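What you see is the complex with one protein chain gone and the rest in place.
The first chain written gets the first letter, and so on, giving A and B; residue counts start at 1 in each chain.
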Amino acid sequence: MHGSDFSQHSEISGNEMYRLIEKLYPICRSITGNGVRDSLKAIGELIPIDTHEVKSGTKVFDWTVPKEWNIKDAYIKNGAGEKIIDFKDNNLHVLNYSIPISKKVSNEELKKHLFTLPEHPDWIPYRTSYYNENWGFCMSHNQYATLTDSEYQVVIDSELKDGHLTYGEFYKKGDLEDEILFSCHICHPSLCNDNLSGIALATYLAKFLSNQTTHYSYRFLFIPGTIGSITWLNLNEPKIKHIKGGLVIVCVGDDGQFTYKKSRQGNSEIDRVVLNILENTESSHKVIDFYPYGYDERQYCSPGFNLHVGSLSRTTHGEYPEYHTSADNLSFVKPQNLLESLNKYLLVVDALENNFSYLNMNPKCEPQLGKRGLYGNIGAGDKQPVDTMTLLWVLNLSDGENSLLDISERAGVSFDEVKRAAHALHDSGLLERK
Amino acid sequence: MHGSDFSQHSEISGNEMYRLIEKLYPICRSITGNGVRDSLKAIGELIPIDTHEVKSGTKVFDWTVPKEWNIKDAYIKNGAGEKIIDFKDNNLHVLNYSIPISKKVSNEELKKHLFTLPEHPDWIPYRTSYYNENWGFCMSHNQYATLTDSEYQVVIDSELKDGHLTYGEFYKKGDLEDEILFSCHICHPSLCNDNLSGIALATYLAKFLSNQTTHYSYRFLFIPGTIGSITWLNLNEPKIKHIKGGLVIVCVGDDGQFTYKKSRQGNSEIDRVVLNILENTESSHKVIDFYPYGYDERQYCSPGFNLHVGSLSRTTHGEYPEYHTSADNLSFVKPQNLLESLNKYLLVVDALENNFSYLNMNPKCEPQLGKRGLYGNIGAGDKQPVDTMTLLWVLNLSDGENSLLDISERAGVSFDEVKRAAHALHDSGLLERK
Partner (left out) sequence: MHGSDFSQHSEISGNEMYRLIEKLYPICRSITGNGVRDSLKAIGELIPIDTHEVKSGTKVFDWTVPKEWNIKDAYIKNGAGEKIIDFKDNNLHVLNYSIPISKKVSNEELKKHLFTLPEHPDWIPYRTSYYNENWGFCMSHNQYATLTDSEYQVVIDSELKDGHLTYGEFYKKGDLEDEILFSCHICHPSLCNDNLSGIALATYLAKFLSNQTTHYSYRFLFIPGTIGSITWLNLNEPKIKHIKGGLVIVCVGDDGQFTYKKSRQGNSEIDRVVLNILENTESSHKVIDFYPYGYDERQYCSPGFNLHVGSLSRTTHGEYPEYHTSADNLSFVKPQNLLESLNKYLLVVDALENNFSYLNMNPKCEPQLGKRGLYGNIGAGDKQPVDTMTLLWVLNLSDGENSLLDISERAGVSFDEVKRAAHALHDSGLLERK
């Protein structure tokens, strides 16, 4: 009669999640192309995802699915014919979505196509040019400082032509058509926190839920940022009404404290659930009001949909210097952090699955808990143990107007403890589900 | 045409209230029995209360009226036959509701039935066992340390058998059936702040109101804690709809600052009135949100009734070390504190009786106060005295939407001053009662 308990598990380890990141790290992903396909294939070995292909040129709301981009090789050779930048060393070296090129260029012209980070001279920046045809290279500022030859050979062996946009989807049917959406972007190349960490968490959360009995249905999207969510929303409009809430999963592997960015609506159930969990399980965390920038919550929260989708992350984009650089690498994310993050997501699921309203069957005065073994027998003097107070809170507020989440907020007691009190009272016949 | 003025009185002294406490202090009270009857008789010499007897075994909601408990004597004798603990010295020595016993027990067995306070080795704790048959003694930890004999004789000459639960009730009829409830518990033995202080305040407040003309009716309950309020609520359900608000009177004789525990509803008229008075008359005070523990507000605020009943006390239960110990004695409460507390309750009554909404009869622009003798004649420069500003506030906000309490809150002026301004304007014809 109760919802299932998702607050405890023993089957997922941080190391497993980390191993998926290690496997995906070398692949050069972009918003389209074989890097995405290869990544989805690796995820598909863990959970049965559906892979969708959407043709270039497809109109999706105000946008058009772009040409597909693939790349085999890229390098810069100096005057002596030595490769001084090689895509094979690090796929960040190429401006993502660079058009093919093979020519000799002057020092001056080359530098117009180079991107560096002077403030972090050892790191390679990550840059893209999806919607404006261009070519370029990214490199450390230290290396940039050594470019003194008068001429260089630049080769980018890429292809930009009609093809497909590829995304992955995993759907777990629950008792209800109402569904919870988890979305992560899969378009970044060798960057770990943003967002191989989100991909790994989504994969293992989906794997865990696939074996559970749930009230809600759960949908996981593995999509390229922006154009991917726009495409999915466009192709799946009839399903959108079932989405009761959701989270964008990003940056969940670093050492930082948790951050919750609220949905546009700001006080929806998912917002309250996440805040409740962070307040009750973390000594400090950060809360950000919705703003129309960031990740795919921008699209889910556009006014024509206004979905209740927030984002639960650790350190958010732009707040850590390693963001969008080669320093967001395998040493920047840690198994323990990934597991902690997953556990927060499981508490979210647990709260959503168990957030019912109950009716106190004995609403006039307190019931006599003692005769039901739910109360200490010697009165007065000692403080009641917390759970007795929680029982009294649940009884007092179960008037049909308050969900367990409401009670948790008013009592200042964790959702999990309120849920356990409600279940004990339900088992003793003092509460009924409304 | 105005409500009566209860904010001033000259007939009650703190010493009178203290003398009632002195008289009641030696009596051994419990939730049933002759100690309650004797206490009600003493109160009945001051105000005409009705004493009710409810049979043991009567079902009251989820509870059952317990057997009646009476006690004549109790002691512990050591190996030498000397009384080392004697109920006649202090009735806290017996675990309240102890079953009768008379036997020799080993040192080890005796200690299973002893209660002490190691952190306050001179004090005797107060302990009860109403709903679980048991026997026991309470003593100072210092005395406990001297118990080295191998065997002791324990005698408790008590009686636990079918009888009655006894409570007292005083009702003062006002112009309206709508009533204000004042409730105090009378079940504690020789403990002064908790709650002979509340009994004394309730008695003298009732005595004062019995001679006054009031809009509201007033009900005073002198009841055993928990089972008493449950019993009264069960036997008086048809009357409950008339209760517009109320206060549980406890712990009103100590030196501490005032504390208000809000009703479950939290923003009802009684809540706002009490907070308004404390904010305007005390330099500091404490406010506690409702929580489902404490005194009989737990029952009044159960979801099936949800009465607007809070509790106005000085230091609350558990917040002072003397709570529920022999140190809560006649030197812990003071006449001056009792009188101050009573005066707060009178201000509450005054505000409830006078919290009307008025209509400004001259709502377009200010009326010319000067020609009515209500305004200084020389304009500008000097600050207006407070009462002129209060007159202007009352005029400005008396649009039919604001009660005097609303005006007091918005203007940041005490209810009493707002009331006096309203009466002056009413007398000059500028206001009419809505």
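The criterion applied here is as follows: a contact is a pair of C-beta atoms (placed from the backbone, for glycine too) under 8 Å apart; a residue touches a chain by one contact, two chains touch by 3 or more.
The shown structure was predicted, so the numbers you read here are calculated from the model rather than taken from an experiment.
Colleague: Decide which residue listed in A:Arg264, A:His308 or A:Lys344 touches the omitted chain of the complex.
Modeller: A:Arg264
Colleague: One chain is left out of this view; which of A:Gly44, A:Pro100 or A:Pro125 touches it in the full complex?
Modeller: Checking the options A:Gly44, A:Pro100 or A:Pro125, the one contacting the hidden chain is A:Pro125.
Colleague: Can you work out which residue in A:His141, A:Arg298, A:Arg314 or A:Lys419 touches the chain that's missing from view?
Modeller: Considering all chains, including the one not shown, the answer is A:Arg298.
Colleague: Among the options B:Met139, B:Leu395 or B:Leu425, which residue touches the chain absent from this view?
Modeller: Once the missing chain is taken into account, the touching residue is B:Leu395.
Colleague: Footprint of the hidden chain on chain A, which residues?
Modeller: 60-63, 115, 125-132, 134, 226, 229-230, 233-234, 264, 291-293, 298-299, 301-306, 318, 324
Colleague: State which residues belonging to chain B touch the missing partner chain.
Modeller: Touch with the absent chain occurs at residues 360, 362-368, 370-371, 377-381, 383-384, 389, 392-393, 395-399, 411.
As a convention for this text, only the chains that are shown with their structure count from here on.
Colleague: Go ahead and note the Å separation of the Cα centroids belonging to chain A and chain B.
Modeller: Distance between chain centres, rounded to whole Å: 54 Å.
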